[in-house]
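Rest of the complex left out; these chains stay put.
Labels for the chains are A, B, C and D, by order of writing; each one numbers its residues from 1.
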Amino acid sequence: MSREYDERTTTFSPEGRLYQVEYAMEAINNAPCAIGILTKEGIAFGIEKKIISKLLAKIGESEKVYAIDNHIMCAVAGLTSDANILLQNARKNAQEYLYKYGQPKPVEELVEYICRIKHSYTQVGGLRPFGVSFLFAGWDKIHGYQLYHSDPSGNFSGWKAHAIGSNSTLARDMLKKDYKEEMTLEEAMMLEARVLFKTMDVSELSTDRMEFSVLRR
Amino acid sequence: MSREYDERTTTFSPEGRLYQVEYAMEAINNAPCAIGILTKEGIAFGIEKKIISKLLAKIGESEKVYAIDNHIMCAVAGLTSDANILLQNARKNAQEYLYKYGQPKPVEELVEYICRIKHSYTQVGGLRPFGVSFLFAGWDKIHGYQLYHSDPSGNFSGWKAHAIGSNSTLARDMLKKDYKEEMTLEEAMMLEARVLFKTMDVSELSTDRMEFSVLRR
Amino acid sequence: MSREYDERTTTFSPEGRLYQVEYAMEAINNAPCAIGILTKEGIAFGIEKKIISKLLAKIGESEKVYAIDNHIMCAVAGLTSDANILLQNARKNAQEYLYKYGQPKPVEELVEYICRIKHSYTQVGGLRPFGVSFLFAGWDKIHGYQLYHSDPSGNFSGWKAHAIGSNSTLARDMLKKDYKEEMTLEEAMMLEARVLFKTMDVSELSTDRMEFSVLRR
Amino acid sequence: MSREYDERTTTFSPEGRLYQVEYAMEAINNAPCAIGILTKEGIAFGIEKKIISKLLAKIGESEKVYAIDNHIMCAVAGLTSDANILLQNARKNAQEYLYKYGQPKPVEELVEYICRIKHSYTQVGGLRPFGVSFLFAGWDKIHGYQLYHSDPSGNFSGWKAHAIGSNSTLARDMLKKDYKEEMTLEEAMMLEARVLFKTMDVSELSTDRMEFSVLRR
């Protein structure tokens, strides 16, 4: 039944759903899990690493966590090549702001900027949505530390703790139970490790399969 | 039977209906209910809040009520990312008017401006309608306090009291019965609380699940 | 059989019909009835009002009759948002003419201008016809009082008395029988009331459900 | 069998036919009949009038015969709104020629100009042919009185006497039999009346249902 309405970005289903956007979200549910936790001291990302070939060379930055500007980093789940395009755009936009106004771009404005691009690919024919979700971690003078989540529809929202990627439902439940506002960064990373251990469903807790990143003012 | 005519924005059905626009309206019927009441003292919005994660961080403004300019705010039902694009547009347009003419843009003109954008997405191929309805509350020198409703077709109309989102039919019936022209803002919010209590179909009236906003001159 | 040819504006059926234009006309047959009568003293519109919520606020003008310029007004049947776009266009065009030539735009030229826009949406792919009919009432030095009808195809013609919207066939028959060239404006409105009473098929003649507008030099 | 090839202007059928152009011609066969006869004294058009409402107001010119310039007029069969666009174009083009060269545009060149527009709508995707045929009557210094016929394909040809619209085959046969080169304008109109009487298949010859126009130097 749904088949008639799910091939084009520009078609609503009779229930008012945009199937292409929902399918793009599926691409994210198969990606490695990424967790972000907001603390008073800063923001910590905990990322699941696929068992990847030892032949893979680490040339520049992490596989799944990218710097956008000095005060903003992000974790990615979904199609990496889609993410690259958006990140290159975001970096350029952040630099232009810095150059123009002499101060770093507020985090929320940068997130909004990326989401506007994402959205534009969900309403015009002959395009497909970006198959990628982000967790953005940033700090600015207006709101201090901030953690945002954005999905393929171009939606975004602020979180204290959030998870994207495979088994993210389970991860979110654990976060909801164990998150505490007064956590230190170290406790946050400990929590992330525990959550990843569960979502990855492995018998032994090994740091080989995890990666942690921290954003501090 | 309707299946032949409902996949494209640019196809009329034999009965003269535009199914894609109607499907876009479906997206709104599943959104949380939003109510607006016009009083002599100002305009009050009452919004249903989904039980959302306590982990969600409130960074800037309300989830469903947005300021467009000092004299205009709006409540949203439907696809949030679609709404964001229109609101960014509206804010920029309001600022430009202020800069150009040295006075705030009349409310009706701003509503018309947004509806023109909405309409243009219902008549051209390769686009889809905006899946979002608005309640606009505003004040200007010409008409005083005003409450408008706009839907995905680009239609708009002025109301004394109106409701959008899930169970809005029930909400509208209650409003019709209980609305009084001489209401105070407080009485309006009381009425909204009672209506939301009914439409949300919960056993206990809790303010956790509601949010109120007021626009006063 | 007709199914093969009725999904695109740019496809003729084997009998030489444009189904999309005909379907757009269907949208009008479900709209409230609007009647216009040309008299020596001026032009009178009689409009059916749906029983609409008492909560609806009358902010600016009538629901179905709009001023385009000082010397032209029109009644609308069909998709209101489609009509809005055309009317905004028409108003701007009338103002430009006034500014450029220092005198009001002749009525027929303005009608032609709108019909040219309407027609262009019936011959190009990726668009849909405007789902709206108009009755234009105007006065100018060339032809005096004039009453025009335009439909979604971009056709227009001058009338002494005409009706559009639901039950317009019945209404036209009554007009044909009872219209007299020497009618006063008051008699014209009386006739309109009688016709609307018939087309609305209600048991009691109430002015709540009708609205009258008059254009006089 | 023909069904595969008849939905697009840009598709030849295996027999080398353009069905969309042929379907557009069908639109003309249902239109009222129009006859043109070329005489030494000038050119006469005889047009069938549908029994139209007595409420129809005659504001400007005839329903089916239009002036393009002082020296050219035309009779129309088919979609009136399609014809309007072409005629507006033609009038503007004729005025520009007059302004530029200080003399009226030769009739054949104007006909060619319109046919070039018509043709361009038969070879490009996303458009449909103009559903209208013309009889052009004109006089210029080069060829004297001229009568042209143009159809939706963009073809045109000169005639001494020709008919378009419903029952035009019958009308052409009668013209072929009874046309004489030395006819006066009056005799030509008499012949047209007789032909229309036959094609309209009415029992009584009434001038109510006919309209005559004459072009003289």
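Everything below uses one rule, namely that a contact is a pair of C-beta atoms (placed from the backbone, for glycine too) under 8 Å apart; a residue touches a chain by one contact, two chains touch by 3 or more.
Because the structure is a prediction, the values reported are computed rather than measured.
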Item to check | Whole-complex copies, counting every chain including the 4 in place | outcome: 7
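Rule of thumb we're sticking to: only the chains that are shown with their structure count from here on.
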Checklist entry - For the homomeric pair chain C and chain D, should the interface be classed as same or different, according to whether the shared residue numbers exceed half of all numbers used? => result different
Item to check | Between chain B and chain C, centroid-to-centroid distance (C-alpha), Å | outcome: 30
Item to check | Where chain A and chain D are represented by their mean Cα positions, the distance between them in whole Å | outcome: 66
Checklist entry - Where does chain D touch two or more other chains at once, residue-wise? => result none
Next on the checklist: How are the chains arranged in terms of who touches whom: line, ring, star, complete or other?
Outcome noted: line
Checklist entry - Among all the chains shown, which pairs meet the touch rule set out at the top? => result A-B, B-C, C-D
Checklist entry - Can you list the residues on chain D that touch chain C in the complex? => result 3, 6-9, 19-20, 23-30, 53-60, 79-82, 84-85, 88, 121, 125-131
Checklist outcome for this item: Listed in rising order, the residues of chain B that touch chain C in the complex are 4-5, 8-18, 38, 108, 112, 115-116, 118-120, 122-126, 143, 146-147, 153-155, 157-162, 172, 175-176, 179
